[in-house]
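What follows is a single structure, and I will ask about it in a moment.
What follows is chain A.
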Amino acid sequence: MVGSPVLLIAIPLLAAFVIPLIGMIWKELVRIIPGLVLAYMLILSATLLYYVSQNGIIVETIAGWQPPWGINLVFSPLTGFLATLMSALGFLVWLFSYRFKRNVDFEPAKKYFIFLMLLIAGAIGIVITGDIFNQFVFIEITGISAYALTAFYTGRNSAEASFKYLMMGALASSFLLVAIAILYSQLGTLNMADIASKMHTMNPTYKIIALIFFITGIGIEAEIFPLNGWAPDAYTEAPGPVGAAFAGIVVKAGVYAIIRMIFTLFDIPSAYDFLIVIGLITLIVAETSALRQEKLKRMLAYSSIGQMGLVIVAFGIGTHEGVFAALFLMLNHAVIKPLLFFSGSSLVFNSKEKQIAEMNGLGKRMPLMAAFFSLGAFAIVGLPPFAGFWSKLSVLSAAANEGLLLIIVLILIVSVIEIVYYFRVVNRIFFQEYSREKSAAPHRPRVNALVAMFVLAIAILVIGFYPDAVTGILHNASKDLLNTDEYINNVLQLGQSLTR
Partner candidate 1 sequence: MESIWYKILGAIITVIVAFIVGLTYMGLSRKITARIQNRKGPPFYQNFIDALKLASKTSAIHHGFMQHIGPAFMMITSIMSVLVVPVLTGDQWFSNLNFKGDLIFLLYIMVFGPLGMALGAGQTGNPNSAIGVTRGLSQMVGFEIPWVMALVALMMQYKTASIVDLINIQQEQGVWLMFSSPFAFIAAVLAMLGMFRYSPFDIVGAPTELASGPVSENGGKYLFTLMSSNSIFAFAKLTLYVDLFLGGASNIVELLIKTFAIYLIPMLYGTVSPRYRTEQAIKYFWGWPLFFGFLALLYAAIF
Partner candidate 2 sequence: MDDKLFEILEFGVYGASILLILIGLYAVLTKRSLIKIVIGMSIIDGGIHLLLITIGYLKGGTAPIFSPGYEEAAGQMVDPVPQALVLTAIVIGFGVTAVALSLIIRLYRHHHTLEIDEIKRLKW
């Protein structure tokens, strides 16, 4: 054992408290320490994930109280996979934004890295915790860091976006509390495994009402359709890497929370159908809205929402293939969308309005950025031999196995729309005349940003050409999600109890 899951939370929190002190000594450390912490988290979660795949689920208790009494952290193949993914992405986001906007004053920069680190710590907390109220706390940590990150730029409309996000977030936390109240009042416990094991004793009406409030509360984070009004604004106005972090990390945590509720906690089979329907609506509304966007990041935001809709649909299929496909989609989306955000924000870096129209002919001026963006676009619309293809294929084949032909048709129609708007941008970048004024000359990204993008691009290619590199992990994770009984047993009997 190299460490325990709790360090994934404790270390970033410790660092967050330490940074203001250290920042007074040497300012550069403020930028560096979060990176080191994220790198540590990546290494730790990756090792733990390997350990878990060999030895079974880790259940870590807090303060020495066994579940269901104490708060516990569950590091299973599923949560471990997501935690690893998030910390890896977090590290890349850090790498990309290291020295990002150096002209920004020191004070906001300091905060930026703290928020980023806590955002990721919070998201990981959402994933690995085994207690619903604790999850609520982590949702709030993630939320407040996200509001702060959204409002990072002082010059633009970021406060507006942030305020909308905050309004929705506050409603979300209220609804979550209501749901928690109902659950607690009925079952007298807050531990997920305990709730799951007692769920059959609960009055169905309360069960459904609790589920509704849960879905609404977490759905705001997971960007399901009528609840995602904040998302496009926040993605647009936040700095590019933060958009990547939202798309790659925060939403994933939200989706995880929803599916954990539906798969493990609540035994309501029709909730799966609900997931499919709401996912499809999200998918369709988001992708059609993305079609006519004028701002690049906004387009990417809608695309991201759409992808999440697709993920939810895939989860809603509910079979092993469906869950596998959904996790695969999450993985691919977490790899591809950050690349799009990184390269896209570099492409529109110096333009004022961040309009797509301003990207004309940048392919010749910034060939590498343009190539990365196109790679991302190719991958996200699911063209082989890039990463997105395999996940799309697995979604469709999962749906086909269940005979859900209509879903396949809808997904494919939406994919066509997706192709239209992505390729409009790619066309602009590569095949149209350069049209920017001199003042908005192309921006040259620094080495660290390039490295971050290279890593993502290589990941896209590797997954595309050799999907087996990840399918094993994903299969384990989806088995883990579907096996509710094992989860309950593991947690309540401390399956792989953590002793040092």
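Here is the rule we use: a residue touches a chain if its C-beta (ideal position, glycine included) is under 8 Å from a C-beta of that chain, and two chains touch if they have at least 3 such contacts; residues count from 1.
How were these picked? Simply put, all candidates are chains of the complex that A comes from, given by their letters.
Bear in mind that the values here come from a model prediction, so they are computed numbers and not experimental data.
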- Could you work out which candidate touches chain A in the complex, given the options 1 or 2? 2
- Message: Looking at the complex, which residues from chain A come into contact with candidate 2?
- Response: 133, 137, 140, 143-144, 147-148, 151, 154, 157, 159-164, 166-167, 169-171, 173-174, 177-178, 180-181, 184-185, 190, 232-233, 236-237, 289, 293
